[in-house]
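Encoded as structure tokens, the structure appears first; notes follow it.
After this line comes chain A, so read on.
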Amino acid sequence: MNQLLGFIKKEFTHIFRDTRTMVILFGIPIIQLMLFGYVITTEIKDARIAILDHSNDNVTREIKNKILSSGYFLLEANLLQENEIDPIFKKGDVKQVIVFERNFAQRLEREGKANIQVIADASDPNTAQMLYNYTNGIVQDYTKKKYAGFTIPVQIKSEVRMLYNENMVGAFMFVPGTMALILMLISAMMTSITIAREKEMGTMEILLVSPLKAPHIILGKVAPYLLLSVIDAFVVVFLGNVVFGVPIRGSLFVLAFLVILYISMALSLGILISTVANSQQVAMFISGFALMLPTILLSGFIYPIENMPYALQILSNFMPPRWFIDALKQVMLKGNGLEYIWPNILILSAMTIFFLALSVKKFKLRLE
Partner candidate 1 sequence: MDRINPERTPIIKVENLVKKFGSFVADDNLTFNVYPGEIFGFLGANGAGKTTAIRMICGLLEPTSGRLEVAGYDGYHEREKIKRNIGYMSQKFSLYEDLTIYENIRLFAGIYGISRKVRLEKTDEMLKKLQLEESRNKLVGGLPLGWKQKLAFSLAIFHHPKVVFLDEPSGGVDPLTRRTFWDLINEAAHQGITIFVTTHYMDEAEYCDRVAIMSEGKIVALDTPAALKAKYQADSMDGVFLKIARNKE
Partner candidate 2 sequence: MIRIGNLEKSYGEQKALKGITLDVENGEIFGLIGPDGAGKTTLMRILVTLLLPDKGFATINGLDVVADFRKIRTMVGYMPGRFSLYQDLTVAENLQFFATVFGGTVEANYHLIKDIYGQIEPFRNRLAGKLSGGMKQKLALSCSLIHAPKVLILDEPTTGVDAVSRKEFWEMLNNLRHKGITILVSTPYMDEANLCDRVALLQNGSILSIDTPAKINASFKRKMLGVKVVNTSQRYGCVNLLKEMKGVDSVFSFGDVIHVTFHHADIDEIIVREYLFGKGQQDVLVEEISAGIEDVFMELMQKN
């Protein structure tokens, strides 16, 4: 036990004495969060649209007002006929055309539903999708508020996708993703590098020759980073909440449990990497390439999994961050508890145990 404590103490000394490590540990998470939150935000402002209102009644006028006052859209033109739609897209400025059907208010009142057609310029599919979602959100919001007291359901036909993020605020999507990325970076990369450094400096030779056992060395390496990663996770959650208003609707306890589980998984991965990497550079390369890219690309962090080719969708199932991000969103944004996220927990636990077992098995007690 004393051996382990001595080891952990040494590890902390390394960390606190190395400014670079400290910057990576505490500077990068904040910078990354701000970057993703502000710069690479998916929010769109002042997109030019055109409206073709066949009905022009008080309901459509109200909806139009809502849409145009949302801040997302700028009215480029009011169209009068269907055949004007094509030319206006071809001109290129207009990203979306909203078409209200004839007798809109009338149908809504009589049949309880009316149709809005949204035509988008899909040459930029992401923007198109987003604008469509914005529009839906606004229309939905309008119906909800206006007909709140009605017993007969009133529906303006449109599919609501972003139920819990009506306005698709960018940060809401990015905070969980950034957290997955940062924790992966710190936990996996830093542990693999610190073990590789001992090999590079030759100190591993001495550690191996000492009576320390593999679990001692592994635990001693992992413990400080577990603690620091947890601190980092809370910094991210806190900043996300304060700066970007990302809610924490679920229980803090469940959140903490989820985060610690994910960190443990990342740490195990880091140790696994270090068993094959003999230098800091190789460790950095493997963790950068094998972990960062999948975390960014295949986890649903930036690109929705549903939009991926089938093969990549299958592949994404093997990416731990996918399950973490999904669970994190459920807990933070929906307020779901363990009864909803247990499959994710189960999968992450299985992955952790798998990586840990593999790395303890692969950890060499000799030089070969």
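Regarding selection, all candidates are chains of the complex that A comes from, given by their letters.
In the analysis below, contacts are C-beta pairs under 8 Å (C-beta built on N, C-alpha and C of every residue); 3 or more make two chains touch, one makes a residue touch a chain; residues count from 1.
Values in this document were obtained by computation on a predicted structure and should not be read as measured data.
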Given options 1 or 2, the chain of this complex that touches chain A = 2
Please name which positions on chain A make contact with candidate 2 in the complex.
-> 2-3, 5-7, 9-10, 13-14, 17-18, 201-203, 205-212, 365-368
